[in-house]
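Structure first, commentary second.
Below, a portion of the complex is reproduced, with chain positions unchanged.
Naming follows writing order (A and B), and every chain is counted from residue 1.
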Amino acid sequence: MNFRELMDSKYKEIIEHYLNEQDEKALYLGQKFSRKSIEHHVSPEEIISLHKSVMLEMEPNIPHHVLHAFDILLEVMIGYGFAYREHQSLRSKQQELNNEIDIASNMQQTLLGTSIPAVEGLDIAAVSVPAKKMNGDYYHFVQDENDSVSVAIADVIGKGIPAALCMSMIKYAMDSLPEYRNEPNAVLESLNRVVEQNVDASMFITMFYGVYNSHKHLFSYSSAGHEPGFFYNAHAGHFEDLDAKGLLLGVDKKAKYRQYERRVEVGDMIILLSDGVTECRTEEGFIEREDLVELISQHKHLTSDEIVTNVYKELEKLQHFELRDDFTLIIIKRIS
Amino acid sequence: MDSQSCVKITNEWDIVAARQLGRNVAKELGFGTVDQARITTAISELARNIYLYAGHGQICIEKLFDGGKKGVRIIALDDGPGINDLRKVMEDGYSTSGGLGAGLPGVKRLMDEFNVESVPGEGTDIRATKWLR
């Protein structure tokens, strides 16, 4: 026999048990009954009707005022039943949408996938975690035949599905400009034109593009309004901002970008990030860039992979596992 | 043999009259108290939509006898502004208020059959049926 047929007698039993013993066990059985009735899509107005009929059965002399008043309670509960049915429908819709987004985010990972270059003398690692399921941050490595490593990190202003859609565009645009991959300013200028032309005027993208020449150990880079990275100077033992000026992509199709250079010694680190790392909000307010430097510094003796993982885990916990923005952190460490 | 009676909706208290008519018919056909309340709520919602958005219209209640089956049909008619985007209106969570105002998808879920036709500028015709089980 199914629950719906049994529920009347079951409910009556629980009530009788409770009236005899007035103990916690009966209330617990009430909670279990509730779980079951929800599982079987019994709506709250049915519960009221059930309660009324059990009362009438157990107490035939129930004052008729008390009995009739249940009609009003039932009427009020119908409204809750409305909400309750909508809840069930929203829940299945939500699950459908979640499935879709899961598939899309897998696709995105396939489309945007990049592998960490293995270059003699460099220890490279990256972590990129979306705040929602789709990532509006993007990073990409390309290793050329001369062991130059180019690295791009970008952030769409905005999150979720629209940002992800926008990022796919950047990826295709990048795929189709291999000629001047080694000139950061030219890359940004070209991408800027694509974004300006193709993307909704309300969408902007920040991007940092750098090329590491692993023979000369020279890092050249340009930035389109992107969160500045850090440079760890091992000899001096301190962190510096990796400042670079430049307009966001998509604002002005004629934007020009300046190119910067930096020599990298053994033990030095290049740290690239998205603003989701620095704008991590905790109960005590935002994380400051200094706090982040402090956090990285605590782990700087570890491998790049361990550093990015540890920093991510600690910041995730500080935010109670609710990222407010996509989070991307890249470390390039010269080890020999 | 189907019979039909109607209530004109022009002010809020006509909603009560439409509810009363529907409840009487539902009771007469043998619907239980919970279903009576559900049918009445559906009528209330449809009448309220007329009162709020069309200004005036009518609610008709029809008794249905189809072979051995008995049922009640609510017909809500108005010549108000009509509904522009039916697909959107039938979406859950579209209406802004949380509960009863959840509107047509909610009414649809309370009843067994539901049909809406609407011509922008000409009016709306909604029919909802519940069968006695």
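Note that contacts are C-beta pairs under 8 Å (C-beta built on N, C-alpha and C of every residue); 3 or more make two chains touch, one makes a residue touch a chain.
Keep in mind that what you see is a predicted model, and the values were worked out from it rather than measured.
Engineer: Full complex composition, in terms of the labels displayed?
Structural biologist: So, if we count every copy in the file rather than just the ones shown, we get A x2, B x2.
Operating definition for what follows: only the chains that are shown with their structure count from here on.
Engineer: From the mean C-alpha coordinate of chain A to that of chain B, what's the distance rounded to whole Å?
Structural biologist: Roughly 43 Å separates the two chain centres.
Engineer: Flag every residue of chain A that touches chain B in the complex, lowest number first.
Structural biologist: 45-46, 49, 71, 74-75, 78-83, 85-86, 89-90, 93
Engineer: Touching chain A in the complex: which residues of chain B?
Structural biologist: Against chain A, chain B makes touches at 32-34, 37-38, 41, 92-93, 98-100, 102, 105-106, 109-110.
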